[in-house]
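Note that one protein chain of the assembly has been removed; the remaining protein chains are unaltered in position.
Read from first to last, the chains carry the letters A, B and C; within each, the first residue is number 1.
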Amino acid sequence: VDEGRNRIDWVHRYSPVMNGLVRRTVGDGSLAGKRIAVVVHLEAKTAYLAQVLADAGADVIAAGSNPFTTNASVVAALRDKGIRVVSEAGGTHATWEEELRAAADLEPDYIIDDGAELTMRVGIHRPDVFKRLKGVSEETTTGTARLHAMAAAGKLPFPALTANDARCKHLFDNRYGTGQTTVQAMLMLTNRQAAGAVCVIVGYGYVGRGIAEYLSKLRAKVRVVEVDPVRALEAHIDGHVVGTAADVLPDADFVITATGGMRAVTTPEFNALPDGAILCNAGHHDLEVDVEALATMAQRTTQGATDMVTYHLPDKDLHVLSNGALVNIAGGSGHPVEIMDLTFAVQGLGAHYLVNTPMDPGVHVLPRAVDDSIAAAKLDSLGVTLDAPRSEQTDNHADFIDRITL
Amino acid sequence: VDEGRNRIDWVHRYSPVMNGLVRRTVGDGSLAGKRIAVVVHLEAKTAYLAQVLADAGADVIAAGSNPFTTNASVVAALRDKGIRVVSEAGGTHATWEEELRAAADLEPDYIIDDGAELTMRVGIHRPDVFKRLKGVSEETTTGTARLHAMAAAGKLPFPALTANDARCKHLFDNRYGTGQTTVQAMLMLTNRQAAGAVCVIVGYGYVGRGIAEYLSKLRAKVRVVEVDPVRALEAHIDGHVVGTAADVLPDADFVITATGGMRAVTTPEFNALPDGAILCNAGHHDLEVDVEALATMAQRTTQGATDMVTYHLPDKDLHVLSNGALVNIAGGSGHPVEIMDLTFAVQGLGAHYLVNTPMDPGVHVLPRAVDDSIAAAKLDSLGVTLDAPRSEQTDNHADFIDRITL
Amino acid sequence: VDEGRNRIDWVHRYSPVMNGLVRRTVGDGSLAGKRIAVVVHLEAKTAYLAQVLADAGADVIAAGSNPFTTNASVVAALRDKGIRVVSEAGGTHATWEEELRAAADLEPDYIIDDGAELTMRVGIHRPDVFKRLKGVSEETTTGTARLHAMAAAGKLPFPALTANDARCKHLFDNRYGTGQTTVQAMLMLTNRQAAGAVCVIVGYGYVGRGIAEYLSKLRAKVRVVEVDPVRALEAHIDGHVVGTAADVLPDADFVITATGGMRAVTTPEFNALPDGAILCNAGHHDLEVDVEALATMAQRTTQGATDMVTYHLPDKDLHVLSNGALVNIAGGSGHPVEIMDLTFAVQGLGAHYLVNTPMDPGVHVLPRAVDDSIAAAKLDSLGVTLDAPRSEQTDNHADFIDRITL
Partner (left out) sequence: VDEGRNRIDWVHRYSPVMNGLVRRTVGDGSLAGKRIAVVVHLEAKTAYLAQVLADAGADVIAAGSNPFTTNASVVAALRDKGIRVVSEAGGTHATWEEELRAAADLEPDYIIDDGAELTMRVGIHRPDVFKRLKGVSEETTTGTARLHAMAAAGKLPFPALTANDARCKHLFDNRYGTGQTTVQAMLMLTNRQAAGAVCVIVGYGYVGRGIAEYLSKLRAKVRVVEVDPVRALEAHIDGHVVGTAADVLPDADFVITATGGMRAVTTPEFNALPDGAILCNAGHHDLEVDVEALATMAQRTTQGATDMVTYHLPDKDLHVLSNGALVNIAGGSGHPVEIMDLTFAVQGLGAHYLVNTPMDPGVHVLPRAVDDSIAAAKLDSLGVTLDAPRSEQTDNHADFIDRITL
């Protein structure tokens, strides 16, 4: 409990937007008694979001969005504060399924979700609760895609905000947060050096390019596998070597997946890799590095001194970090506090917006003004002020348009 | 003529996409006899686009999109090839206005425009031609905004493609091309050192951040003035100092504008600057650095050894590069060949698309497939191949959606 | 024992120079029965060096060079291998003093030292052993300075090799190794973000500039405090803000010391810091951040969830990582394996050289050929080959010198 409180207090210290703008906004009484499930990787930053909502009067249920990322001390601290937590640390995919069902059974009105993991399961297991849901605010790229698919299939009977589409989320979280912490975790877990290492990145989206950027700044030799030609060309022009998996894997020191899909690295890729290669994942699915396929290929496995398993294949050893779960969270402490201060401001204000604004069912984006207010609050906490635009500074369209006569 | 040919031939050497995909596509006969005005900064790369279209049978009219960026030898070489050119090098804003009217009077069917400079003028001076226009393909951010304003005002009676919105344009041209060449031109014209220099960038859009990135990599101390809080926060998190003009100008060595608007730096900013500061512009308007206001403040001016004018103010000297026109083009050779190979592929294929595809009046974006084909052609020229996505790799939405019953 | 073995095995996997060149060289029988004290931070990489020497027949004594950096599992594994270890994990400065005396009492012939910590103590406590010492090979900048001071004072009666002066040591270890791992440890222990953070670095030598480089690449705002004007100017031109402690501390998020001296940050600096600042050290002395002075200023302290102590001062909280010991070793896993493969190759081949080469007392540098052979072995393991210089490629001095007649 103490360690958990300690961790949450640390988050509190460096979260000016949560402490100011968010507490002020959600503290207007409108959240009182609303049952909100917070289903994000269950560590200190998520706990602080849960606590801020609880302090604002919400009836918060906390659950982890991944079996490998729940922190025991944080769970203890939340429970000590009277918040219901359905998840335990040290679980498996199976126990996690049960936990999410338990969360569904607690019948939330609103869900702050990650990967739409609880939303999907409520839909499947508790259609009654699903139909009554008043709103969802979704954290990630993967979950956003899922919500759009649900809407397209006519199975989204409530408004969903895609927090990921807020500029204060994806511009910071997906790029800087994941880049720094993924690289940090993979180096920390392996005690290896980035400079000179051959690092293959699979998927060059926001997350992948952030990782590539950090690694190449640390002087690694970055290689990129992509399926989209424009993104592949961006990777080329960013200075990375681009190629097929077959081209770039044979002398890889590290492989990092970030496609948002599954099985980005599977049997053919394992075959192409050299002895001693290290694999990890930064995408939402625990199966981007196909650990199931790897397990069937291996003769035996060894647990490493850190969060790493070595798969002994007939002709080589391959090492997988954090069981293929998001390495920056399961094998590290997740995004930096400052990043989550922005992301959870989007989520907190998103929940407040859902509660207070009548909206049609379907996928929505947080209004730009709310998004801007988060950036402004953060700048304010840094003592930065901005000039306001002056009218003489804009390109005066009326000027010439008036002179066009049709 | 020889020098011009020489320059165009150089462009030809390093333009694999234009040489392959574009020549192949536009060479299908559909452009034969179409009168196309090409109104972009009139130097070798633009000349090559004009030539490729002419070779495909189009009746090309070439004009410069800025009075200070037309290259004499290139004009001579184009004329030698039988292409009509309305612009001359060494002009002023006044002669340029006349040139554009002359272009309007040649009654183009299609315009490949930059800043919508010819499109606007056709609308104003030749409403008859304006109404008959069959399509416009627009190069820049500023022109895109103008076209949207025209559409909103009901004054866009033809389809317009915003080339700038193509991924193969803005992702490369606005970021890498402008970044490299603006920094290069400003350092070349001044023989100054980037490392350690205080560089203030006004406007942190695609162009501004590209410049900031290159400068900070060259170890300059970058400071950013922005009016949009999210972009300001991005600048902060990119490691730059953010502040008001009043905060950051007093010890500036360089000021670079990139707002896309006008008068970003004007009287109050000139007052805040130290003696010896150097100003230049990378945005579309020649008035982002308000040289008109500066001229009225100065007691006299001196022409420098390079493309630079020193304004002697009562208490200090300020130096302006390239009369405040886009410094990378007017004071350098514009974007790198490789970048314009992509940009002009967008423009060339855009013109072909406008000619061959029935479209409603209004603002349109080039179809993603065309955009992708450009990236694929470029990758192909580099010998890069990509893996195709495999079905087992995607997040299977149907899987869970089918299990949700409403 | 298992965990320790596991860790040492991991080092073994990624140490091609130790596995090849070093084992081959030291395995020639010349080390048989030589008593060698290995006194470096006692974790897996050091253990592997100890083991390689033991496998070559040396009678190895292992001791830690710092009270806070000894790893318990590694100690267990070494003992299990039959190597004598005088240090225990979890010690204090007092227990560490005793351990080093115990090492002196074991009467080594040779010392592989770090900071000259054992060499000094042998000199003080066991002058008899000191006079009989056959050679020392020293790891660090601080220890090198100490050996030179001893020589200057006529108190170095044996040959000492300054491993630190080998190019394969300081060019890699001090710059890349420390840079990466210090930044990693400080971010990992605090879950903070580098991008945008104000980081003050005290001391801009090899270590300081490595840290500065890594931090600024992670987009931190780096500020440097130096006392040497040339180095201060280098920091300026590297793009960092340079100033006095009083100038740069007031809004510091992080302070990192790397002066190699002591009390670089003490009472006046603590007074200048803002609430919430985080302090850590990358220099040899545990007192660069003057934790003793800080303890007297604090009303109380709290232990954090990670290796961090919060000092509650009357007007603010300051956080110190790893008790002020080298944060990358005490609060992380030390240098990357690849780096120590080079550094310990220098040490291992240095010990072999001391054993086999008659040398005068005094400070010596490893011959360049040995140094080069390490780099060549590493390149070879990477599959890199080099061209040999051709005679026509050198500036032919004889040519003109012959023509000068005096």
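Assume contacts are C-beta pairs under 8 Å (C-beta built on N, C-alpha and C of every residue); 3 or more make two chains touch, one makes a residue touch a chain.
None of the values given here were measured: they were computed from a predicted structure.
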item: Contact set of the excluded chain (shown chains only); value: A, B, C
item: Sole contact to the chain not displayed, among B:96, B:110, B:214 or B:270; value: B:214
item: Chain not shown: contacting residue from C:27, C:243, C:276 or C:367; value: C:243
item: Residue, one of C:14, C:48, C:172 or C:311, that touches the chain absent here; value: C:172
item: Of C:35, C:263 or C:316, the residue in touch with the unshown chain; value: C:263
item: Residue of C:234, C:286 or C:307 in touch with the missing chain, whole complex considered; value: C:234
item: On chain C, residues whose C-beta touches the chain left out of the figure; value: 120, 123-124, 127, 130-131, 142, 145-146, 149-150, 153-155, 157, 167-168, 171-172, 176, 225-230, 232-234, 236-237, 242-245, 247, 259-264, 266, 285, 371-372, 375-376, 378-379, 382, 384-390, 392-395, 397, 400-401, 403-406
item: Missing-partner contacts on chain A, residue numbers; value: 193, 195-196, 216, 219-221, 236-239, 241
item: Chain not shown, touching residues in chain B; value: 3, 6-7, 10-11, 13-14, 44, 73, 176-177, 180, 184, 187-188, 190-196, 214, 217-219, 251, 276, 302, 304-305, 332-334, 336-339, 382-383
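Assume only the chains that are shown with their structure count from here on.
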item: Copies chain A and chain C touch via same or different residues, half shared test; value: same
item: Dominant interface by contact count, named by its two chains; value: A-B
item: Per-chain Cα centre nearest the global Cα centre, belonging to chain; value: A
item: For chain A paired with chain C, centre-to-centre distance based on mean C-alpha positions, whole Å; value: 37
item: Centroid spacing, where centroids are CA-atom means, of chain B and chain C in whole angstrom; value: 51
item: Overlap residues in chain A, where contacts from two or more other chains coincide; value: 176, 382
